[in-house]
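One structure below.
Just one protein chain is left out here, and the rest sit where they should.
Showing subunit A:
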């Protein structure tokens, strides 16, 4: 057993459901106890989804524990297939239902016999893999299933498209700025003359997965999800893939370089994007100019800590060090399963490396190093708040504010602008706070409170004050003012708890906002 307060990566089935619900017309069925379907809440709230999340629980209750759930699961599969007519139903167990050791594979095949939809059982071990590993695995499983199905039906078209083309693999729901990243990558590929063949899983259709081999190559922008699929397709169809993360100017240049090499090899003629990269770097992106400007000069040697998933933490570390002259005193990731790759990436661009999924270890590290800014997940933002250190959020896990409505890619050339803003704002905010502290805060504070003071003519009893202290800070002032207003009006001089409650019940105060 492990004493845990917080976790960076969720349980395996979340990864599976994220992949399944990213595809169009795929339905997830969770074999789970009541209350385990909060994935739907996350998707509906964080992504502000307009559509019902295509995930239904097949509830495991006492009855199921004693009698087994064969009938129930099969019935739920058949019913869902009839109601929503999905192309594919993905059946997934949760931690608990894994332990029941029921023949879910058997239920899936019985379910598929009774329905028009394809049915797949997600292949995962809850006690060995986390959300990200499971997502990677499930994506590969779905792709493999449809490639093999097409092969069996002699329906697999492997002729390449006339124009150079690529698949983008690994962008999916609840991913950190994934929608924006995909849009930015599509734009850049268009400018490079590369057509986008398929984007999977986000917005993709499983019936079109058999068209994946028509692309000339694959692009896997994120380290966490998509590599298994890319390497499967490489083995099957000798499709090359680009696994460099196109984040930051240097990262972008390397990514475009990889693409040009692949195209050169496949077209058997020299493809060179050097001019494009040069123009984008110097004039379209503002990041190169930003690093030269005197603003960024002030960042030189400033100390920062980076923590996040492998992709984002590694890329941001490199950007801070190589492109902005910031000293990264520690860089780390919670992707323990990918520790070697991560160490290799950040070697030489940071002083220390930390690999952990325990947020208290990360907190202790930050407290010890006292950086000027942190770049991390929502957890690091809260650690920073406690320690008074500003934090820019660069990686999942994230809150709703990290699903912005505006265009905010982290990848591509627009991504470099966004990252520059984020870094600069984090450091200047810290500087502003520091200056305020030196000058003793805002000088208007006293004047403002005096003009709002309304304690004329009545006083608070001890119990009244105590009750007032129980009211959450952000409304306390309002409650105090309203109560005093009420007391004055009623000619009450001593404000007791009773008077407070009476004030709340009185009609004419708040009214309808």
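The working rule: a residue touches a chain if its C-beta (ideal position, glycine included) is under 8 Å from a C-beta of that chain, and two chains touch if they have at least 3 such contacts; residues count from 1.
Operating definition for what follows: contacts and distances are computed from a predicted model.
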| item | value |
| --- | --- |
| Among "Translin", "Ribosomal RNA processing protein 41B", "Light-independent protochlorophyllide reductase subunit N" or "Trafficking protein particle complex subunit", the UniProt name of the subunit that does not appear here | "Light-independent protochlorophyllide reductase subunit N" |
| Absent-chain contact - pick from A:62, A:152 or A:235 | A:62 |
| Contact partner of the left-out chain, one of A:67, A:85, A:128 or A:292 | A:128 |
| In subunit A, positions touching the absent partner | 1-7, 10-11, 13-14, 32-38, 40-42, 44-45, 48-53, 56-62, 65, 76, 83, 94-96, 99-100, 126-128, 130, 382, 399, 463, 466-467, 470-471, 496-498, 501, 504-507, 511-513 |
